[in-house]
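Missing here is one protein chain; the remaining ones are kept as they sit in the complex.
Coming up: subunit A.
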Amino acid sequence: MPRADDLQPAGADPGAPGAPRTVMSAPDVARALRRIAHEIVERNKGAADLVLLGIPTRGVELSRRLGALLQEMEGAEVPVGELDITMFRDDLRRQPTRAPMPTRIPAGGVDDKVVVLVDDVLYSGRTIRAALDALSDLGRPRAVRLAVLVDRGHRELPIRADHVGKNLPTAHSERVMVRLTGVDDEEESVTIAAGETRAGHPSGPGGAA
């Protein structure tokens, strides 16, 4: 994807239709993650039994950052893993085939743990539905919670997030893009653009369903 500022020549009206608009800068992302980390330990009354599972690709980077913040705050190492949901998607037939990403579960497993799923954008809820299915094949957590950087609405399933970095009202046709240092070559940001909807399939790059 082209960078936001590539599409927005100097002097252009930032409110012009089609121009990507930055809704979170790198410091905003950092602050949101710090607040989420505080919420997680507050809700859990400490870091005991917590396991963070990031959903590839950007959820993995976010879960690592949350893990580092929790360690800094609580002084205890919180296990961080990765949960790939490719094989559990319900729209495989409508998408070009893509190779699955790794699933890495921390050595302690997920049985009787409090698992916090971490993703970048919460949209239809179908990714999280798939993640819950994938998780149930790996064990039986005591509780499963969901942390997302952006909740853009338009849920298609009865799923909600426990910890949200930013609630972002969007139109169906808009595209939300998350760019993270360590994953993307571009400047860290969350942008929103009036996008071409692809036959009702919103899960573009960075705009996971």
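Note that a contact is a pair of C-beta atoms (placed from the backbone, for glycine too) under 8 Å apart; a residue touches a chain by one contact, two chains touch by 3 or more; residues count from 1.
We take it that contacts and distances are computed from a predicted model.
Novice: Could you tell me which of "Aminotransferase", "Carbohydrate ABC transporter substrate-binding protein (CUT1 family)", "Aspartate carbamoyltransferase" or "2-oxoglutarate oxidoreductase, beta subunit" is the UniProt name of the chain missing from the displayed complex?
Specialist: So the chain that does not appear here would be "Aspartate carbamoyltransferase", according to UniProt.
Novice: Consider the whole complex, including the chain that is not shown, and state which of A:D84, A:D119, A:D151 or A:E174 touches that chain.
Specialist: Of the candidates A:D84, A:D119, A:D151 or A:E174, A:D84 is in touch with the missing chain.
Novice: What residue numbers in subunit A mark contact with the hidden partner chain?
Specialist: Residues 84, 87-88, 92-97, 99-103, 133, 137-138 of subunit A touch the chain absent from view.
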